[in-house]
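A protein chain is absent from this complex, but the other protein chains hold their places.
Per-chain residue numbering starts at 1, and chain names A and B are given in the order in which the chains are listed.
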Amino acid sequence: MSKTVELTIDGKKVAAKEGDNILKVARENNIYIPALCYLEGVSSLGGCRVCVVEIRGSPKVFASCVTPVAEGMEVITDSERLRRYRKWAIELLLAERPHVCSVCVANGNCELQQLATELGVDHLRVDRKWTNYELDLTHERFAYDPNRCILCTRCIRVCDEVEGVHAIDLMLRGKNSKVIFDLDDKWGFAESCTSCGKCSAVCPVGALYVKGKPLSEVKKKELVSFVMSRRSEKTIG
Amino acid sequence: MAKVRLATVWLSGCSGCHMSFLDQDEKLLELAGEIELVYSPIADVKNFPENVDITLVEGAVGNEEQLELLKRIRKNTKILVALGDCAVNGNVTALRNSLNNSVEEVLKKAYVENATLKQNTPTHVPRLLKKALALNEAVKVDFYVPGCPPSANLINYVLNELLEGRTPALEGRFKYG
Partner (left out) sequence: MKPDELRNLAQKEDELRKSYRYRINVCCSSGCMPFGALKVLSAFKDAVKESGVEEECYVARTGCIGTCSIAPAVLVEPGDYLYQNVTPEKAKEIVKEHIVNNRPVKSMLYGNEAYFKKQLRIVLRNAGKIDPLRIEDYIAVGGYYALLKALTRMTPEGVIEEVALSGLKGRGGAGFLTGLKWRYVARATGSPKYVIANLDEGDPGVFANRTLAEADPHAIIEGMTIAAYAVGASKGYIYVRSEYPLAVETLKKAIEAAKSMGLLGEKIFETAFSFDIELRLGAGAFVAGEETAILASIEGRRAMPRPRPPYPAQSGLWGKPTLINNVETLANIPVILLKGSEWFSSIGTKNCTGTKCFSLTGKVNNPGLIEVPMGITLREVVFEIGGGVPPGRRFKAVQVGGPSGGFLPEQLLDLPIDYESLTKAGAIMGSGGIVVLDDTSCMVDTAKFFTEFCVDESCGKCTPCRAGLYKLYKILDGFTQGEGDIQDLDKVEDLCEFIKEASLCGLGQTAPNPTLTTLKYFRDEYVSHIVEKKCPAGKCFKDGGGAGS
């Protein structure tokens, strides 16, 4: 039923399903675009803006994870400007809450940390904010540290769209936004949570994690694809 | 050719970055031909000298004395390098900034609540700043070498690039933490 369109990404001709987003298509064709809030298998947010690309003929930049492909589109995934913007995005996320990698459970397995390395964000040009959110250790298996959360909403989307529970959502707005369980309950008391662990599996940083296990032992990438491959299952071990 | 005057400084850090610096092992010997170490915790020099070419600074700026020293370093140094996460972004040293930014609260936590002997806050030491600062929150920094600690290889790479008069390219080479 769905049509096929042809476009070029960095000069390479590719065919894609109409309606698919640029990022997905690029990945299918082994073209790398840095991304952070995107998670294949759930809806796109378009929030982190790390995945920006240029499209020939337009002066604007586009978040590739929410921009559908179109016939004849010429996508450019790398330029001085794009690199500058991506750096800002990562830098601002690092500065938004205290990211102290050396004492973080995600150290070495964190997508934000990884992107900082890759994009050369070797320092911060803006003040860091030292938030002091309380750690939530009430769940018997999982922990939540809002001080590491980058508000990517992957957890919210996976809990809602894959687990079908919607135990997680956002509270407040702007810089005060916060991921919460049920009606801002402690995780251990959030009745709708089925303890499936999908949220902590997809959290790109050290905000949601399995207690007592450094993330270096949890092969995160594999876990994510495992979760996604079992979309219909209600619980996983 | 005159040797490059190098200084290394230890502010509020754990000395891990200096350990990593020393871990350059035999490569240090290669460097030694090109540099003169004019100030360092591992050399016995009292005052920070003038006309320094490159200074590597480990640690965040935690107290007033360090802030004074850093300003002097900046004045006397051509190339100032922030060495390690504490110097780059505050890191563990700056964790105290989350405690309502109150120095009293920090001191009480460290010297009273978590102490078993002599439970009182110290008085004969330089005054803590309200916030622990990354170097670039206090002075202009020329280059950054993140890591907790940065690897000896990375330090060596950066130094060599600087000695060659090139700009180190950090993309893909470093890692926070």
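FYI, a residue touches a chain if its C-beta (ideal position, glycine included) is under 8 Å from a C-beta of that chain, and two chains touch if they have at least 3 such contacts.
As the structure is a prediction and not an experimental result, all values here were calculated from the model.
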{"item": "Options A:Leu39, A:Val52, A:Ala143 or A:Cys159, residue touching the unrepresented chain", "value": "A:Val52"}
{"item": "Contacting the left-out chain in the complete assembly, out of A:Ala63, A:Ala143 or A:Cys159", "value": "A:Ala63"}
{"item": "Contact footprint on chain A, counting only the chain that is left out", "value": "44-50, 52, 60-61, 63, 66-68, 84-85, 88-89, 92-93, 95-96, 125-127, 129, 151, 170, 172-177"}
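Everything that follows uses one rule, which is that only the chains that are shown with their structure count from here on.
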{"item": "Inter-centroid spacing, chain B versus chain A (mean Cα positions, whole Å)", "value": "33"}
{"item": "Residue ranges of chain B touching chain A (in the complex, touch as defined)", "value": "82, 85, 88-92, 94-95, 97-101, 131, 134, 136-137, 141, 144-146, 148, 169-177"}
{"item": "Contact footprint of chain B on chain A as seen in their complex", "value": "94, 98-104, 107-108, 113, 116-120, 122-125, 127-128, 130-132, 147"}
